[in-house]
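The other protein chains are all here in position, but one chain of the complex has been omitted.
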Amino acid sequence: MKNNDAVKKFFIYLILALGGIIMIFPFYWMISGSFKTAAEYNSFPPVWIPGNWLNFDNFTKAFEQAPLMKYFLNSCIVTFSSVTINGFITILAAFGFSRLKFKGKEAVFALLVAFMMVPFEMQVITNYQTVARLNLIDTLPVLVIPFTSSIFYTYILKGFFDTVPDSLYYSARIDGASNWKYLWRVMVPIARPSLVTIMLLNAIASWNSFMWVQLVINSDRNRTIPLGIFAFVSDAGSDPKLQLAAATIAVLPMIILFLFARKYIVSGVSRGGIKG
Amino acid sequence: MSVKKLKRETHPDYIFNRKYEPLIYLVPFAIGLLIFTIYPIINVVIMSFKEGYRLSGNYTGWGIGNYQFVLTNKDFLSAIKNTFIYVLTVVPISTVFSIIIANLLNQKVKGMAIFQTAYFLPMVTSSIAVGISWRYMFNKQFGVINWLLGLFGVAPIDWLGATAGQAPWNIVVIIIFGIWNLMPFTIILLLSGLQNIDPLYYTAAKVDGASSTKIFTRITVPLLAPTIFLTMIVNMISAFKVYNEVIPFWSGKAGVLSNNLYTMVYWIKETFYSKLRLGNAAAASIVLFLIILCFTLLQRWIQKHFNY
Partner (left out) sequence: MQVKIEHLTKRFGDFTAVEDFNMVFDDGKLVALLGPSGCGKSTILNMLSGILPSTSGKIYFDETDVTNVPPQDRGVGLVFQNYALYPHMSVLENIAFPLEIKKVPKEERNKKAEEMARLVHVDQYLHRKPKELSGGQQQRVAIARALIKQPRLLLLDEPLSNLDARLRLEMREEIRRIQLETGVTTVFVTHDQEEAMSISDKIVLMKNGVLQQEAGPQELYDNPANLFVANFLGNPPINNLNGYIKDGYFVLEDESGKIKINNPNVKEGQQVVMGIRAESVAIKDGDHDFEATVKQRYTMGKEELAFLNIGNQTIRVYLSSDYEFKEGETVFVKLRDKGVFLFDKETGVQI
C-alpha cells in the first residue's frame, strides 16, 4: 500500500513537472536566447544554456535600435492611468449600484450585464470614428479614455459590495457619516482584496493591449510595448536575439507582477472569469 | 422581514439617500459607457445596413448589401472556417489537458507556488511578445520543436512556411500556441471547480474501496461536468475572437501566404482599417456577435440547469 502510494506520487510529480516544463519553456527560451551569442544562437542542435548569463549585448543593441525605453515608459503611463481612472470610476459606480436606491436600478444593471457579452471587436469600428472625431488619434490618452468605464469590473466589485452587511451602512450613517465618507472610509478598505484583484486584471489587460493600440497609434514615439516590439520584429533584418531581448523586456514586468500577486490574480480569475 | 420590494417611503436606504445622490456616483461611469460601449453597439448595427459606408460617414443607401457581401466573400468565409477549426481544436484539447493538470494539482502537491507559476504565467504575458519566442521555436532549420521531433526520426516540418502555394502547418502553429495560451485560464477555473467538490465524497468512495481511476471517472468528472461545460463555452467565446495569436508568426500577416490564415477578427480589422470598408466590417462583426451570442445563451442555459 505504502509503496503503491509512493509510485503514484512519483507519477503525479513527473507529469506535473513535464507539463510545467512545456508551459514555462517558451519563457526560458526567450530569456536564455536574449543572453546568447550569435554562435550559440545559430548552433544546431540548440545550445540550452547560454555561456554567459551576464552577456547583455543583445539588450544593449536592442535599446540602440529601437526606443524600447520610450515604449516601456508609454506602457507604464497608460497602464497606471488606466488602472487609477478606471478604478476610481468603478468604485463609484459599484457603490451606486450596490448601495444607493433609485428607480429601475435592477433593470439597468441587468441590461449592463447583458452588454458584457458584446465583444469589444464589435465596438471598435465606431470607437475608432469617435476618437478620430475627438482628434485623439495617435495620442496616449486614446489608450485610456475608451476604457474608463468597465461593466465587467463594476460587476465584480458590486458583487463584493453587496456582501457587506447593511448594518454597517446604517451604523455609519447614524453616526453621521455621509455616503462619500462611508464609501472611502468603510466600503473601500473592506473591499480591498476585490479592488486589488480588479486593478491587477486591468493592469494586465492594459499592459498587453494590442489591437486597439495598433489601430489608433501611428507614430513611433506613442507606441506601447506590445506594438513597439511588434514593429521592431516586423522591421526586416532585425536579429532574433535582439527580438527575444525586447520581448523579455516586455514580458518581465508582468512576470514580476504575477510572482508578487499570484494569489490575487488567481482568485480574481477564478471568481469572475476573465474579460474575453 | 424582507425590505427588498418595499416602496420608496418604506425603505431605510431612502432616508440616507438624497434624490440626486446616485447621479454623482453613476455619471462618470455612464458617460464612458454611453460613448464607448452603448453608442458603438447601436451604431454598428445601423452601420451594417448602410451600403457603401466610408470613414467620412458618407454612404450610398440602405440595404442588406453588406451582409450579402460578407457572406459571399471568399476570404471572410475562409476566415469563418479557420476560426471554427481553431475554436473546435483549441478548446477541447486545452480542456482535456487542463482537466488532467488541474486534477493533479488538486492532489495536495508540494511546491504549489512553483507549479502555479509555471502553469499560469502565459495568462498574464503578452501573446505578441511571447509569440516571438514561439516563432523561433517553430523555425524549420534551427527550432527546438523540429530538433525534438528529429530525435524521434521526424523530418523537419515547415511550420511557418509554404511549399508550392500550400501552407498546411500554419494553422497548426496557431492552434498549438492557442492551446498554450488558453491552458492557464482553463486550469484555474477547473481547479476552483475541483476545490468546490466536497471532500466527503472522496472519503466515502475510499471507504467503499474505489480505486483512484474509479474515483476520477465516477466522482470527479461527473461532479466537475458543469464546470467543464461552462469553462469550454467561456473559452469558445474568447477563442472566436482569435487575433493576437496570429500576429507574432508572420510579422503581422495572416499566414505566410498573407491571407491563408484569416480569422474573423483579423478579417474585420483588415476590412475596416486597411480597406476602409466600414459597412462590410460592421456586418462581419455582427455575424461574429451572433455566433458568440449563441454560445453565451447556451452558457446561461447550462448555468441555470446544471447547478448541483
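Some notes on this structure:
Just so it is clear, A and B label the chains in written order, and each chain counts residues from 1 on its own.
One rule holds for everything that comes next: contacts are C-beta pairs under 8 Å (C-beta built on N, C-alpha and C of every residue); 3 or more make two chains touch, one makes a residue touch a chain.
Since the model is a prediction, treat every value here as computed from it, not as a measurement.
Note on the chain not shown: across the whole complex it touches A, B. The residue touching the chain not shown here, chosen from A:Lys36, A:Arg99, A:Arg173 or A:Arg223, is A:Arg173.
Within the full complex, the residue among A:Ile190, A:Ala231 or A:Leu252 touching the omitted chain is A:Ile190.
Along subunit A, the points of touch with the absent chain fall at residues 165, 167-168, 170-177, 181, 185-186, 189-190, 192. Listed by residue number, the positions of subunit B touching the unshown chain are 1, 6-7, 9-10, 12, 15-16.
Going forward, only the chains that are shown with their structure count from here on.
Each chain gets a centre from the mean of its Cα atoms; for subunit A and subunit B, those two points are 16 Å apart.
Those residues of subunit A lying in contact with subunit B across their complex are 8, 12-13, 15-16, 19-21, 23-27, 29-30, 33, 42, 44-46, 88-90, 92-93, 95-97, 99-102, 105, 112, 115, 117-119, 121-130, 132, 145-149, 151, 154, 166, 169-170, 173, 179, 204, 207-208, 210-211, 215, 225-226, 229-230, 233-234, 240, 243-244, 246-247, 250-251, 254-255, 257-259, 262, 265-266, 269-270, 273-274, 276.
Put simply, subunit B touches subunit A in their complex at residues 8, 11-14, 16-17, 21-22, 24-26, 28-33, 35-41, 43-44, 47, 55, 57, 97, 100-101, 104-105, 107, 109, 113-130, 132-134, 136-137, 141-142, 144, 147, 180, 183-185, 188-189, 191-192, 212, 234, 237-238, 241, 243-244, 247-248, 251-252, 265, 268-269, 272-273, 278, 281-282, 285-286, 288-289, 292-293, 296.
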